[in-house]
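Submitted below is the structure of interest, expressed as structure tokens.
Omission of a single protein chain aside, the complex is shown with its protein chains in their original locations.
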Amino acid sequence: MKVSIIGATGYAGAELLAILQRHPQVKITHITSESHTGKKISELYPHLYKICDMTLESLNDIEKIGADSDFVFIALPHGHAMDVGKKLENLPVRIIDLGADYRFDDVTVYEKWYKVEHTHKTAQRVYGLAEIYRDKIRNAKIIGNAGCFTTASILALAPVVKNNLVDVDTIIVDAKSGVSGAGRSPKLGNHFPELYDNFKAYNVAHHRHTPEIEQALSDLGGESVTINFTPHLVPMSRGILATCYAKLKADVDEKILDEVFQNFYGNEKFIRLLGRNAYPETKFVRGSNYCDIAWHFDERTRRVIILSAIDNLVKGAAGQAVQNFNIAAGFDESTALDVVPFYP
Amino acid sequence: MKVSIIGATGYAGAELLAILQRHPQVKITHITSESHTGKKISELYPHLYKICDMTLESLNDIEKIGADSDFVFIALPHGHAMDVGKKLENLPVRIIDLGADYRFDDVTVYEKWYKVEHTHKTAQRVYGLAEIYRDKIRNAKIIGNAGCFTTASILALAPVVKNNLVDVDTIIVDAKSGVSGAGRSPKLGNHFPELYDNFKAYNVAHHRHTPEIEQALSDLGGESVTINFTPHLVPMSRGILATCYAKLKADVDEKILDEVFQNFYGNEKFIRLLGRNAYPETKFVRGSNYCDIAWHFDERTRRVIILSAIDNLVKGAAGQAVQNFNIAAGFDESTALDVVPFYP
Amino acid sequence: MKVSIIGATGYAGAELLAILQRHPQVKITHITSESHTGKKISELYPHLYKICDMTLESLNDIEKIGADSDFVFIALPHGHAMDVGKKLENLPVRIIDLGADYRFDDVTVYEKWYKVEHTHKTAQRVYGLAEIYRDKIRNAKIIGNAGCFTTASILALAPVVKNNLVDVDTIIVDAKSGVSGAGRSPKLGNHFPELYDNFKAYNVAHHRHTPEIEQALSDLGGESVTINFTPHLVPMSRGILATCYAKLKADVDEKILDEVFQNFYGNEKFIRLLGRNAYPETKFVRGSNYCDIAWHFDERTRRVIILSAIDNLVKGAAGQAVQNFNIAAGFDESTALDVVPFYP
Partner (left out) sequence: MKVSIIGATGYAGAELLAILQRHPQVKITHITSESHTGKKISELYPHLYKICDMTLESLNDIEKIGADSDFVFIALPHGHAMDVGKKLENLPVRIIDLGADYRFDDVTVYEKWYKVEHTHKTAQRVYGLAEIYRDKIRNAKIIGNAGCFTTASILALAPVVKNNLVDVDTIIVDAKSGVSGAGRSPKLGNHFPELYDNFKAYNVAHHRHTPEIEQALSDLGGESVTINFTPHLVPMSRGILATCYAKLKADVDEKILDEVFQNFYGNEKFIRLLGRNAYPETKFVRGSNYCDIAWHFDERTRRVIILSAIDNLVKGAAGQAVQNFNIAAGFDESTALDVVPFYP
């Protein structure tokens, strides 16, 4: 199966390359970068030297690339994937977009939060969070891969929202991410001496992953959900931990909680339920496609606190994209993804 | 003024030493350690070499030490300060305890959360959070210095709770601390390779700073407050960020919020109000006694999100102890504490 | 092929498990730990949960384990492997020891530097550094896997020493390692707050990897080599960078240097020559079995400065052990080892 990566030089693109090059059914045919056209990817990422020394092309000839690919992965900043998607609309190629352009059922939500006009409103797209939308992903033309914070948050809350265990208007997600989530472009906020031995919140009440979480939870709960989502920056490279709070409905006890999580995720390959009162750590999933989940019942406040951990570049981006690809292409869902987390 | 430090070899004790040795009105007369009696403090902390090479004594002779001190700072694990306090009860020496033994108005709360019997129930003690209880501190015999997470949480929430702006049963504090807060004893959980590039929660729904925050907020709000408090461990050395959530009462708007914070903390030397929509960073207060505070108003959920940052070893321990000492001894409150935060 | 791991709970043991479980020709039959006998390895290393939940056995029955294994990997502290080796002497099982017990041709050198009597002096052993001793490894009964600093140092210096380009009595190796090299046992020196934002040297002039480097360089150079080796601790988890200095002989120029490196390592799978004036970074090889090498010619001092980078737990321990295993077992040398370095 021939695949191409549009925008291969960001961290998600490079991670995609690392995963896809070990995929036994995949041949990478094109990788692109506008700012580094003509260079080898290993000049930009020396860790790939002698492993992947492919040359970066421009996406000017995107139709030609599309014609030479069964699947195209897009890892561009938001606002650019919809142009690519439109141009490839009438080709048989299928698309997995790691950005936000194809994540929303209602494009007006996208336009409001991203402040861009959507130029491909009629796209046949689905939301790419495999554990929740696997069936739709199977035959989709365009898959809008779920975001990083979003994946951790939705997977943590889906069981209790779907089973109507919590008051949805009490949901708060307090999330923490490593710095690779902010991309590879140097800026003062990500300059090493500024972040080292430092911790901060950002985009309080306004982060763009908020409506994405709300879309999925509303869909799962069957009612409109509005949440508080607060991202924080951790002085580390990889990983997201989401700490999720919600008020439990009157009759919910610990036993019901345990059952609901077990039933909801019983056979999922990439969900590891650590159980009640356990503590996921981001390093336990680092480099892997796992989402580790645990839950705590606070009898004093009758809140459930759900903790979930993912690697933001794997289950939060490239790994999830390949998981979606495996589903869409009919491969075993864990192909190229069954790696041991990188520890310590 | 002669002061002694009981338990000088933990991080809080060492920080206390660093602050007190630059205090122009202080002469340190005794420092103690049971496990390192007879050694120089600079053998355990080589950064103190040629600055403070005092010899560690045992606290076996605590009455003698007490008699030779105007103030005694105690930096022992909880459960040990009350023994010292009792032995010094009838001496003119005053006590500032950095641990939990003297923090609670109701010793049964202490006994329940700390699972120890309190042996000094009749102590004349006050709670040592200067910005809230300054007047009581002035003449106290024993000051139970506020905890680290507690300080950040109470200072963030006090203005809105005191002014009745929020539903107190909706309060959630999601807090994050650097590793020095866990002390200097090596254990697997704090072993460098385990924590590096890692993030996790701990003691969910059961952390002992919970009742301490509740005590102060109940006192401020005039009604019983029960909260969720969740601590997390950040792969850094110093600093605490508290992210506090609460539902605003119907009529509260942004203007009221701004006014309440300004009025509450207007003249406080160690509170820096960064304002609405700002972002405290732990590194902006590192090494200093400041507590930086900002607040965010979410119109979608009508919650206020309050962010506060402190250095856990300074405003969260040793700095606050010296601030309390300055108040109790009648010195300018910022003596020895007006340092520039250590950046970058 | 059945393999067992004796001492599976250290970092090297866990890394070995991670590599071997993806080896298509391997079945892991036994893993041992004396301090955790009866526990699942995933209780100690939760990142292995649902991936490897094998139970740890005692090595009391080492003969039985040996009889049930084609290869035994030993990852015990030095001084213990020789007992195991002796007990397995007459079984057909082959041994790869990750410790120091079988690294030395001359056991008196071992005894002098390790201050232990060697109890298995007659062992049929070879030194396990594949790029240099591949032929001997092929049929060895016992392979003494090269040490971490040693591997980086020897691979850097071998070409110039073998080709007689430098004055061997001017060789200095200044090496820097991440903290995982110090093992998983918590101690003050590896306590997170002590090491964070800190850098130091240790064991100057006395580190036990010194005689191991000298043994290989003496063998390669055909004359007795005595060097300075200085290890340092870097506040990071993984990786070694060795900075090697030596005075060039009179007639050696840059062209000769380039040729010698190219010829020496031309076809080695795991050696990546970055070239003259290049800069290996530990992160470029992190998680992989690569050793990246570059060299600099200083015309002012006529010294060559050779830089080499490895992952201390992979090429410096577990990866190299599996590479040696592949050679000894007749598999392709890179089986289970052709992974993309973990970046960023």
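Per-chain numbering from 1; labels A, B and C assigned in written order.
One rule holds in what follows: a residue touches a chain if its C-beta (ideal position, glycine included) is under 8 Å from a C-beta of that chain, and two chains touch if they have at least 3 such contacts.
Here the structure is a predicted model, which is why all the values come from computation and not from measurement.
Among B:E57, B:D70, B:E281 or B:E333, only B:E281 touches the chain that is left out of the view.
Remark: the omitted chain is touched by one listed residue; of B:Y196, B:F229, B:Y245 or B:W295 this is B:Y196. Interface note: of C:D61, C:D298 or C:D332, the residue touching the hidden chain in the full complex is C:D298. Among C:Y11, C:Y133, C:F149 or C:Y245, the one in contact with the hidden chain is C:Y245. Taking the whole complex into account, chain B touches the unshown chain at residues 11, 14, 18, 21-22, 45-52, 180, 184, 196-197, 237-238, 272, 274, 281, 283-288, 292, 339-344.
Taking the complete complex into account, residues 11, 178-180, 184-188, 190-197, 235-238 of chain A touch the chain not shown. Mapped onto chain C, the interface with the missing chain covers residues 169-170, 172, 174, 176, 178, 193-194, 196-202, 204-205, 226-228, 230, 232, 234-239, 241, 243, 245, 277, 279-283, 286, 296-298, 300-301, 303, 305, 307, 309, 344.
The rule is simple: only the chains that are shown with their structure count from here on.
With respect to chain B, maximal separation of chain centres occurs for C (centres as means of Cα atoms).
Averaging C-alpha coordinates per chain places the centre of chain B 46 Å away from that of chain C. Among the residues of chain A, those touching two or more other chains are numbered 196-197, 237-238, 281, 283, 286, 344.
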